[in-house]
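All protein chains but one are shown in place.
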Amino acid sequence: MDLTLITSNLLNPPVLFFFLGMIACFVGSDLEIPQPIPKFLSLYLLLAIGFKGGVELHKSGLTTEVLIALGAAMLMAVIVPLWTFFVLRKKFDVNNAAAVAATYGSVSAVTFIAAGSFLSQLGIPSGGHMVAAMALMESPAIIIGVALARKLGNPGGAKSSWSHLMRDAFANGSVIVLCGALVIGAITGAKGEKALSPFTSDIFRGMLCLFLLDMGILSAKRLGGIRQFGWFPVGFAVLVPLVNATAAVFLARLIGLSAGDALMFTVLCASASYIAVPAAMRLAIPEANPGLYVTMSLAITFPFNIIVGLPLYMAAINRIWS
Amino acid sequence: MDLTLITSNLLNPPVLFFFLGMIACFVGSDLEIPQPIPKFLSLYLLLAIGFKGGVELHKSGLTTEVLIALGAAMLMAVIVPLWTFFVLRKKFDVNNAAAVAATYGSVSAVTFIAAGSFLSQLGIPSGGHMVAAMALMESPAIIIGVALARKLGNPGGAKSSWSHLMRDAFANGSVIVLCGALVIGAITGAKGEKALSPFTSDIFRGMLCLFLLDMGILSAKRLGGIRQFGWFPVGFAVLVPLVNATAAVFLARLIGLSAGDALMFTVLCASASYIAVPAAMRLAIPEANPGLYVTMSLAITFPFNIIVGLPLYMAAINRIWS
Amino acid sequence: MDLTLITSNLLNPPVLFFFLGMIACFVGSDLEIPQPIPKFLSLYLLLAIGFKGGVELHKSGLTTEVLIALGAAMLMAVIVPLWTFFVLRKKFDVNNAAAVAATYGSVSAVTFIAAGSFLSQLGIPSGGHMVAAMALMESPAIIIGVALARKLGNPGGAKSSWSHLMRDAFANGSVIVLCGALVIGAITGAKGEKALSPFTSDIFRGMLCLFLLDMGILSAKRLGGIRQFGWFPVGFAVLVPLVNATAAVFLARLIGLSAGDALMFTVLCASASYIAVPAAMRLAIPEANPGLYVTMSLAITFPFNIIVGLPLYMAAINRIWS
Amino acid sequence: MQTVKRIEIIVDSPELPELTATLRAHGVSGYTVFSSLTGSGDRGSRANDEPGGGSGNICLLTAVPPEKATSLVEAIRPILKRRGGICLVSDAQSVVH
Amino acid sequence: MQTVKRIEIIVDSPELPELTATLRAHGVSGYTVFSSLTGSGDRGSRANDEPGGGSGNICLLTAVPPEKATSLVEAIRPILKRRGGICLVSDAQSVVH
Partner (left out) sequence: MQTVKRIEIIVDSPELPELTATLRAHGVSGYTVFSSLTGSGDRGSRANDEPGGGSGNICLLTAVPPEKATSLVEAIRPILKRRGGICLVSDAQSVVH
């Protein structure tokens, strides 16, 4: 595998700040970025990435190529929670299996953003419609996960209604900001870009570093908590992203995405949610243990994708595309 | 009325983010920007607008034209709370009437800022002294409102002293930051501008979008609360800004302001405070109900000015000035 | 003493915002920048200054000249807490003497940053290795202070272990961010600079202004609290920086630092910590009174260095260097 | 001063809407909410440190007439059962405006 | 452990300075303040969501000798009367350093 990919990923400031956060935690530092600063940073990142994607979409327009990519995104967002659920049932009860399946069926915006910064490091372009793809992939897994839990689970305790569920899935704060900014970017186009780019583009990398510093602290802090659940969740959190990534690479090739778009698509499929889905699961499947699904996503899959996944997926794509 | 004005206002990213916030609330999203982030954003906006105004004032200097504008601002800041008070007395008790009068006699910095971004959207210039005008208009209404309440109200309960009142009116945090930044901008001039403009100008529009996103959520959330008070407050919150705006437009014409300055002046007179005045009223007229005066200002007058007012006032000014 | 130095320091926006904060407090304003905003700003400032220093270090490399400067920094970081401790013992008990000595042996990053902005105001360059010097000077005084307290103090109460102490000294949040960003800057060099400079450089001055506004409020608020301790702490907080500055100037001359580096070095020696050291002292010497050592550093030495110290030290250096 | 039952309920923050709804259903309109708390219990520790926020606990404090207390506690029990947390009831005297 | 009265006073945050002044006037120098609370009562709900901040409630907790409690509560009553809020008094044992 191409070494320059690994190095240029490890020399990417955001990744280095992620390491810094992990180190801080391992040496027992009191370093922390207290709430609501991380929430503010994540809102900023969603707003900025959504807006930039919208502006690019405004330029490219809704070509059939774009629509096919969005279709593929939807497809993966439906398949992943389904197949992972049945794998998970081997070890977990219905509620936890459903929550984890929803977590891995949905996406991690920050992994997506880190992939974008990795591509710009390599000078490889990617299209704004991949942001739209991300927006589409956030919610379906939530619906599917909850549906599975309610169909196959024991009907114990008052469950929140389906209308509440729809709201929690599609009107989730992070989904609203991402989609809203996307639409605003698509409406205002170049003029809007000119007005906001110092905020949404120039300082973007720096804000990302700050957020990843916090993510590093969190991941390291949570890492210990996973042990109690044995090795299955750890293996799952590493292998399932690889499986989904492989499927994504071939699907991307099939529908003829560019190398850059292919990486973004792969990262979406390989990543797991730790913002939108946990927020929804706490309400819809309270019996599931956040200490399990959040930790798998935050402490294992996220670092794995950021550190190992990005160069690995890129290498595979380079081999196949060239 | 000129359609391009409406569209170019609605295509202004800050306004779109305001809508996004309202939508988020209406669809029952959990989206929120938790304190102290909004407080941080409002401090930033006041600091930035004050500093930029000061720098421009440094360039233009205190011309008689400027002084006349400031005089007109003072005049309106005294007249508005007086006439509105007697209208309000028809329906409200002395305390609530005084608090609402103070609210509408003072100004909304963010409405002013949105007007500035609307003007720059249209490529119409406006002078830095209008920021000084805003600074002058923040406090007088507070004094007048409280004076009315104490003269005409029942002397029940220990009231905070007049010296406390002066402090709450003129040393209010937002007043201090606005005036202080104005002075600092006027002192440091071009050199200071060079040092701070990336912070105070480049990312300004983006920070404004974030703040208006929050304002949209708040306005929509509060909208329900107004019903309990019947239709009078709603009508007042829409009509009084129109009356004040009309007076302002003619006064602006009279003293020969430029079209851009005229809009800023009009917006100042039409807007109502929801930061400085409520903070002071809570202490000075505790018997008044914040659920009334904050809601009128935040949930009705603010959105009305942002969405309908800006293009409307601009259209009127264009007609008269041309 | 050269007047232009005083004026160009007082015309420096960050210093003016510091004054604004003090004024706000003196007039009894309710202005405050609530936590965690100040913590966020200080993390940002440490990250930015560390990163910029690292990038410059990447360019200059570790020359012997650099290493000599770092050695001098270490030397001062060891001497200052020792000599001040024995002066302090004349009036304070062992614990308070040790805590104050540690406070003045360590450094204030924001004083250092303000000195940098003062130099750029004057157009005088300074090297990135001074940031490394700052990083080196943060922790030794903590170790020395605690060692003194434990050697000479009464062994009362369970003390945190030495390993804990090392952690609190070297893994302190602010130390980690500063050193980590320094290393990341040194690793990523020009490429990293290109990616982050809008965040770490362009908006830096503005963020500094906001932070100093808060520092002004704090200093003024704390000023009253110092009286109860009599005049000794006040005299100490003004005179000891002058003594350390004098020593630093001659040492800087001796090792042949440039005028700019000499000022930075002097400011490091003259400044006192109010973030890293108090955090460590609260744990390591709980018997010491934060109301004493934090107030001396925050309410007297910090303003003194910012307002009087900077131009004074610069004037002395100009005289000697020319 | 009238005698009241001082009830404090500590639950995961997303529960708040359901909790206040339950209170209103029992005609309790007076309560105070303490937010962004951390804690530890049978379901492990709760840290309020997730990047999306909303992972901490809240404490709802309400002073109710003694006769209302028991029924209110019974109404809250299922919430605790389903989603964890604790409810403490003690005696107090209250003064209101 | 000495017996004390545990007094908690919940009011609108701008009241805090007046409240602490009242405590000091009664020779009470020990108290703890919980801030940015939300709540609901006779005067509607309080949300701490106003852009300028400072629209939430605070809770001041103080443990005082039983003999001081009544006079302190009486001193606080007018504040509650004028500006709303609630004051809860209960029995407790306290340990101080």
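Think of it as A, B, C, D and E in the order they're written, each chain with its own count starting at 1.
The working rule: contacts are C-beta pairs under 8 Å (C-beta built on N, C-alpha and C of every residue); 3 or more make two chains touch, one makes a residue touch a chain.
A quick note: this is a predicted structure, and the numbers were derived from the prediction, not measured.
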Contact partner of the left-out chain, one of C:G53, C:P233 or C:P278: C:P278
Footprint left on subunit D by the chain that the document does not show: 10, 34, 36-42, 57, 59, 73, 76-77, 80-91
Hidden partner interface residues of subunit E, rising order: 1, 4, 6, 20, 29-35, 61, 63, 90-97
For subunit C, the residues touching the chain missing from this view: 32, 35-36, 38-39, 41-42, 110, 157-158, 173-174, 211, 214-215, 218, 221, 225, 274-276, 278-279, 282-283, 286-287, 289-291, 294, 298
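Quick note on the criterion: only the chains that are shown with their structure count from here on.
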For subunit C and subunit E, chains touching each: B
Rigid-body rotation angle, subunit C and subunit B, from Cα fit (steps of 5°): 120
Longest centre-to-centre distance from subunit C, chain (CA-based): D
Centre-to-centre distance between subunit D and subunit C (centres being mean Cα positions), rounded to whole Å: 45
Distance from the mean Cα position of subunit B to that of subunit A, given in whole angstrom: 40
Centre-of-Cα separation between subunit D and subunit A, whole angstrom: 34
Residues of subunit B engaged with two or more neighbouring chains: 30, 32, 34-36, 39, 173, 198, 202-203, 279
Two or more partner chains touched - positions in subunit E: 36, 53-54, 81-83
